[in-house]
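Only a single protein chain was left out; the remaining protein chains are all shown in position.
Order as written gives the chain letters A, B and C; numbering starts at 1 within each chain.
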Amino acid sequence: MSVFIKDYLVQKLRDRGVTVEEMAKLLLEIQLGHMPYLTYEQCVESIERVLDKREVQNAALTGLAIDSLAEQGLIEEPLLTMLTSDDGLYGVDEILALSIVNIYGSIGLTNFGFLDKAKLGLVGKINEKRPGKVTTFLDDIVAAIVASGASRLAHRSRDGYEDSDE
Amino acid sequence: MSVFIKDYLVQKLRDRGVTVEEMAKLLLEIQLGHMPYLTYEQCVESIERVLDKREVQNAALTGLAIDSLAEQGLIEEPLLTMLTSDDGLYGVDEILALSIVNIYGSIGLTNFGFLDKAKLGLVGKINEKRPGKVTTFLDDIVAAIVASGASRLAHRSRDGYEDSDE
Amino acid sequence: MSVFIKDYLVQKLRDRGVTVEEMAKLLLEIQLGHMPYLTYEQCVESIERVLDKREVQNAALTGLAIDSLAEQGLIEEPLLTMLTSDDGLYGVDEILALSIVNIYGSIGLTNFGFLDKAKLGLVGKINEKRPGKVTTFLDDIVAAIVASGASRLAHRSRDGYEDSDE
Partner (left out) sequence: MSVFIKDYLVQKLRDRGVTVEEMAKLLLEIQLGHMPYLTYEQCVESIERVLDKREVQNAALTGLAIDSLAEQGLIEEPLLTMLTSDDGLYGVDEILALSIVNIYGSIGLTNFGFLDKAKLGLVGKINEKRPGKVTTFLDDIVAAIVASGASRLAHRSRDGYEDSDE
């Protein structure tokens, strides 16, 4: 069931222009300074493991659903305008993102905040508003998945894990 | 604006069968043991002040919108089934509720958890499933508002505040 | 390293009168209603896996260290009195506990709040103040570990995991 939901989530992200490969590249970029021998393949693997987690799936699917429903105008005012304008005081997008990051412990918080504020790479690209598109949750979810991938790598690097997932 | 949104939220809660008065009664019930001179009027006031907060409004409106969209079948699977069955592993309902409780500090956490688990009074009533009704978020939001009202009273009782809100 | 720290934490908890076995019994008590075939051995296993997590170890060791330093009078006022009196408005104890619970997702929140408020079993026993003893963090940490053990079981029960840890 959880595997089916993961595939569905990966497809949904792709429909919004976000691939596992691009998230892995951004992860490599932010983590390489701390882990010089890190490979792109390990980053793909880390993003995949994050996407395996039920809590990640539930938070991400909920956020993507809200973006999509807002885009279709199916959400009532005043919430609709907050969502379509990506109101900086809305905050529920950061809350869902935080719930993803927390699963890998508090060390992911700063990576998430940095990605979200500095709008690096993919996260910045998502934030370039296009007419009619609602990406209020999408950018935070992607930043949270990448930050979680970084936390997971940092924990495992220390532990010398090889083949079992934490 | 914030006042307009509050009125809208109070109306939305009433549409779902939850009034400020009932939340105040539940608040009085759980807090009277700690504050023997607490009155019903102070509890109404505390619920009102919690509902004034933008973060409370945004989290509550988002949760109520999801419940309502699920009820109308406007959310895609597999999320729809998680919502209509109030899947115990879904978790996003607790996340939104926690974001409400956190505004009044961590002391609200245990009150929230207790209300949500023990299903006291109003919260229990909401949880009695009725065919076609989706209250996945509603019960947690109500428990969070009442727990926040209790935290606010506890903080102010200590501080001896009289007429300004924190 | 992480294994060494776990053994140290288990010893520290035992020094404070809390054993893995007692936490497992409390876990069995609160979870048996949801999982009728749950065994005591599975509960011991679940508590052990929670204690394997670095974030759990760090939060727990920090909390136990503060309790112990307060007991020895090594913490300055006004913090010392907040700790020795288990001031209900202190809140940092709940914050550390929440960071443990969050690792297993938001579904542990209500179990934590319930255990902490209802002071069931072991958690209630810890809360019976004894002269000179500071257990401001201990009770919340124990409630958080047991609540996390319950969340872990709930997730795994659904997933049909058998031998790999999440």
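Note that a residue touches a chain if its C-beta (ideal position, glycine included) is under 8 Å from a C-beta of that chain, and two chains touch if they have at least 3 such contacts.
What you see is a predicted model; the values in this text were computed from it and never measured.
Across the entire complex, the residue among C:Leu13, C:Leu51 or C:Ile66 in touch with the chain not shown is C:Ile66. Listed residues C:Val10, C:Met35, C:Val92 or C:Leu120: the one in touch with the omitted chain is C:Val92.
The residue touching the chain not shown here, chosen from A:Leu79, A:Ile95 or A:Leu138, is A:Ile95.
Along subunit C, the points of touch with the absent chain fall at residues 4-5, 8, 54-55, 58-59, 61-62, 65-66, 69, 74-76, 78-79, 82, 89-92, 95-96, 99. In the full complex, subunit B touches the omitted chain through residues 1-2, 53-55, 99, 102-103, 105-106, 155, 158-159, 164-166. In the full complex, subunit A touches the omitted chain through residues 34, 88-89, 91-92, 94-95, 98, 105-107, 109-118, 154-155, 158.
Rule of thumb we're sticking to: only the chains that are shown with their structure count from here on.
One inter-chain figure worth recording: subunit A and subunit B are separated by 28 Å, centre to centre, where each centre is the mean of the chain's CA atoms. Residue positions of subunit C touching 2 or more other chains: 105-106, 155, 158.
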